[in-house]
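Note that this complex is displayed minus one protein chain, with the remaining chains in position.
Here is chain A:
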Amino acid sequence: MRLKKIMLFSLVVFFVFSLTVSIGAAEDKFGLILATGGLGDQSFNDLTYQGMGRAQEELGITFDYVEPKEIADYETYQRDLAKSGEYGLIVTVGFDQASALEKIATEYPDQKFAIIDMVVDKPNVASYVSKEHQGSFLVGALAGLMEKQNSNPKLNDDQVIGIVGGMDIPLIRKFVAGYEAGAKYVNPELEVLVDYVGGWSDPTTAKEIAMAMNRRGADIVYHAAGGSGLGVFQAAENEDFLAIGVNSNQNHIKPNYIIASMVKKVDVATYDSVKSVLNDSFEPGVHNLGIKDGGIDYTRENSEVEVEEEIIEQVEDLKEKIKSGEIEVPDTIEAVESFLN
């Protein structure tokens, strides 16, 4: 009866090892519900996880995180975590959790929630969004200065740059406004081409748009088009011009063609939300983080494109000016004109 022996043995093994592990109930416990991409996406999921990790180290909290496999899991997880009552705050990541959260936040009015990169208007939800226009201003200024200098071999003589948006919606026009304002602020001669893909996962169209822009002289193209943006990078590689990444550090995708990335530091938003609960200063409503709060920045890390030190210095200088409030970056395209005059 070999089989029985094996089974018995495994049972014994279970028991022995179950004794060595105990589930500790922590006082300051937090929950993190990631977006379906899961850990390892080198984007929002990894960043929010890092934010929690930092809170664990610096603030002494503990946290549980979960990786939903499908959209239907959001509701299940949110309800499961809320119902357990164990968590001081439940942080949810990504815009597609919003419709589930609206339901669950109403079901559990005493549970505190935070949502990253989306707004859910409930009295127990803190919504963390970012001032993308500020970061876009900096990369726009970087592009404008490089055009002015015109020393990079990938740049042509035309004073033209471009931006490819995912959709023509107010949120994306914020990126456009900041980018254009930044570029023209340092280089008034510049022409900025703007076009929209019409979708977030259509790299083919984005590539066509970027190549058309390049034919019209644009040699630095920024994107705010989610997954479609990968097409912009492909176009840059094919036609040998430069590009700028968005949201997370995308420089590694095409290090020889991407100058920099505008980054939303959702790790900071995550950390801040945890801290607010610990300090008893949790505030529902919209938290709009910008450069001053460390919620928005740009990065050149991993980029192989050479940029003169003096250009970086000037951009850093602008960053300080935005921080101090000396420069107020416009967040609508209509406001760009009056900003520049």
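Please note the rule applied: a residue touches a chain if its C-beta (ideal position, glycine included) is under 8 Å from a C-beta of that chain, and two chains touch if they have at least 3 such contacts; residues count from 1.
Note that contacts and distances are computed from a predicted model.
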item: Protein name as given in UniProt for the chain not displayed, "Nucleoside ABC transporter membrane protein", "Multisubunit sodium/proton antiporter, MrpB subunit", "NADH-quinone oxidoreductase subunit E" or "DNA-directed DNA polymerase"; value: "Nucleoside ABC transporter membrane protein"
item: Residue of A:49, A:77, A:257 or A:271 touching the missing chain in the full complex; value: A:77
item: Option from A:107, A:316 or A:337 whose C-beta touches the chain left out; value: A:107
item: Interface with the unshown chain - residue positions in chain A; value: 1-3, 6-7, 10, 13-15, 17-18, 20-21, 23, 31, 64-67, 69-73, 75-77, 79-81, 83, 95-96, 107, 169, 171, 198-202
